[in-house]
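Would you mind keeping the following structure in view while I ask a few things?
All protein chains of the complex are present and in place, except for one that has been dropped.
Chain lettering (A, B and C) follows the sequence in which the chains are written, and residue indices restart at 1 in each chain.
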Amino acid sequence: MLEEGNIINELLIERLNYFIYVVLLLIGLYGMIAKKNLIKKLIGMSIFQTAIILFYVSVAVKEGSTIPIYLPEHDPHGHTGDIKESNITDAIHAGPSVLKSELVKDYSNPLPHVLMLTAIVVGVGTLGLALALCLRIYQGYGTIEEDELLAKMESREIRSKSLSVQIPKEKSEISNRRKPPSKKGKPQPTSKSKSVSKKKSVSTSKSENQVSVKSSRSQKNKKAVKKVVGSKVSNKGNKS
Amino acid sequence: MGLALFNTFILLLLVVAAILALRVKDLLTAAVVFAVYSFLMCLLWAEMGAVDVAFTEATVGAGVSTVVMIATIFNLKRKSSD
Amino acid sequence: MKIFTLIPVLFVGALLLYAAKDFPEWGSPSGPASDSPVSSHFIANTGVDTEVPNMVTAVLADYRGFDTMFETVVVFIAGMAVIAILKNSGRKKPVRREYEVDAEPDLIVTNTVRLLIPVIQIFAFYVLAHGHVSPGGGFQGGVLMGASFILVALSWDLETALARFPMQWTTIVAGLGIVLYAGIGIFSMFLGGEFLDYAELAKVFPVSREMARYHAMLGVEIGVGLTVTAIMFSLYANLSSEGRLQRGL
Partner (left out) sequence: MENAIAWILIFPLLGSVACAILGIFNRKICYPIAVFSMAGSFWAGIETLIQVISVDGHIVSYLFGGWTLDAYPRGVGIEFHADILAILITLVVLGVGLIVALYSKLPVQEETPDKEPLFYTLFLLQITGLAGICLTGDAFNLYVLIEVAALTGYGLIAMGSNRAAAATFNYLILGTIGASLYLLGVGYIYIKTGTLNMVGIREVILAQGLAESPTMQVAFVLIGIGILIKMAFFPFHAWLPNAYCNAPTTTSSLLAPLVTKVMIYVMIRMILSVFGVEFSFESNLWTELLPWLVVVAIICAAVMALAQREIKRMLSYLIVAEVGYMVGGVWIYNYYGMIGSIFHIISDACMTLCLFLGTGIILRKCKTTHFDGLRGLFSKMPLTMSGFFIGGFSIIGLPPTCGFFSKWYLITGGMVSERWEYMVVLMFSTMVMVVLFFRMIERIYLAVSESGKNLGHGHGDLGLNEEQTRFDEGPLSMVIPLLLAAATVMVIGIYNQNVVDLIELFLEAFDLPKGTMR
């Protein structure tokens, strides 16, 4: 009882920083794992990372120390301290000197600060990249909720499988992109879609047992392909 | 003592801000609360003597990353399910 | 479901609290981290080794300069990856959102920003250049500089900002920042030292070995600043317009 009280006392009062950092870290971790919304996950991620940074910064603290920038009297270039008129030339010519070991504890530890600058930067980089992924996911699936996203991905997979086992949807997308990018100008969309569908019919004929895919469905698929190709081409036209 | 009190106060506010940022259903609000969280963190670090880290967090955490996050949320749905 | 996610979270929490009681006293100057030869060396000798008053800058750009180079590279990667992910991904034409109105940029806002931006940019230069003696440095300066361009994009529109800082230029500037950083390192390598051994630059420039480090650090910070400026703006431009680079926000 007393023992426990001591620990809590110690944690809450003397090491509040360490305690709060653990709490923040857990909040962040929970947000990352449990939240369904992708942006919420990212906020959780940032909280998680800042909690770790808080830990490092807490390590650097020394009681009664100042920031890790030399005070004027220790500054290698600033001789504004209590230098007497008589020895001012000495002070300038002596150049900077090693700080005495008892003065070292007057400055807080610079190393964790440096590490955390790097960590913050890495955090921003990760956040930016993750936001770009969110945008991309939203473009593709129209949602940023994890459960809806999974459901949509699954249904799309099933649909593409039922359409043709041989060409899953992503693959056909890739094959559309396979047009050499050097072909600029304004190619006719109809001829392109024809070539795509021809390629497709060749590949479907390869599988004897897959020929019996329902024709209406494959028609629909062809139309969809045509649409995609058409929009691509018009994009290219705009660009050039 | 004064600084310790300040420290404790900010630490508790940080926890509140963190929970709030994760609980709010509106993503824009969440992003802004997250900016508040970052800024509190920046204050805390400045108080702990990590001026460079605090400066970076002020420019990056409370500044650019919030702007970028809001810019992204404008292109997404604002509402969140949790 | 949420119960299951709590298990790993609580496991990590228990693990961390278990260790917390073993930590050295909070803020004690005699803890192993604060009292180690490495950090004592940083505090005691930064002035002698590099003549830079701000120890954080010295450690960042010189002692652990290799880390910082890769920190810059991380920023660069983020920018490149965002472009790679979003380029040609979605609709070419932006959808009109319900809150959008066709209006000229607000007069009050634009005029205020017109006044503000020079101040911000000068402050950014100050932060970058003054990082040796005060808090700040390449990274913070770069972010401020990038923020000034973001402000243009926010108060006018993205096209106006991109006319001042085109997307190709962001890539070029960001790359040049890294080239500047690595180039200083390689140059000092050709002069006979190790990679990033700025002291060797004293062989070509009329300064002492310590001051060579001092000035090379400024060069390095400028490199960091260039990269960060460009990438911060590029991040905003790409994310706000879904990679189309028009009609963002």
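Everything below uses one rule, namely that a contact is a pair of C-beta atoms (placed from the backbone, for glycine too) under 8 Å apart; a residue touches a chain by one contact, two chains touch by 3 or more.
Keep in mind that what you see is a predicted model, and the values were worked out from it rather than measured.
> Counting the whole assembly, list the visible chains that the omitted chain makes contact with.
Looking at the complete complex, the unshown chain comes into contact with A, C.
> For the chain left off this view, which of C:V113, C:L162 or C:L196 is in contact with it?
Residue touching the absent chain, from the options given: C:L196.
> Which parts of chain A are in contact with the chain that was left out?
25, 29, 32, 38, 41, 45, 48-49, 52, 55-56, 59, 111-112, 115, 118-119, 122, 125-126, 129-130, 132-134, 136-137, 139-141, 149, 153, 165-168, 170-175, 177-181, 203, 206-209
> Could you list which residues of chain C touch the chain missing from the display?
So the residues of chain C touching the missing chain come out as 12, 15-16, 18-19, 21-24, 31-39, 41-42, 62-67, 70-71, 73-74, 76-78, 80-85, 87-89, 168, 171-172, 174-176, 178-179, 182, 185-186, 189, 193-200.
Definition applied: only the chains that are shown with their structure count from here on.
> Would you mind pulling out the distance in Å between where the CA atoms of chain B average out and where those of chain C do?
19
> Centroid from C-alpha atoms only, then distance chain A to chain C, rounded to Å. What do you get?
Centre separation, chain A to chain C: 16 Å.
> For chain C, what residues touch not just one other chain but two or more?
Residues 54, 56, 60, 135, 139, 235, 239, 242.
> Give me the residues of chain A that touch two or more other chains.
17, 30, 58, 60-61, 65, 67-69, 108, 112-113, 117, 121, 124, 128, 131, 135
> Give every residue of chain C touching chain B within the complex, in rising order.
So the residues of chain C touching chain B come out as 54, 56-57, 60, 97, 127, 135-137, 139-140, 143-144, 146-147, 150, 154, 232, 235-236, 239-240, 242, 248-249.
> Spell out the part of chain C that touches chain A in their complex, as residue ranges.
2, 5-6, 8-10, 12-13, 16-17, 20-21, 23, 25-29, 31, 33-34, 38-40, 42-48, 51-56, 59-60, 64, 67-68, 71, 74-75, 77-79, 81-82, 85-86, 88-92, 133-135, 139, 210, 235, 238-239, 242-243
> Touching chain A in the complex: which residues of chain B?
7-8, 11-12, 14-15, 18-19, 21-22, 27, 30-31, 34, 37-38, 41, 44-45, 48-53, 56-57, 60-61, 64-65, 68-69, 72-73, 75-77, 80-82
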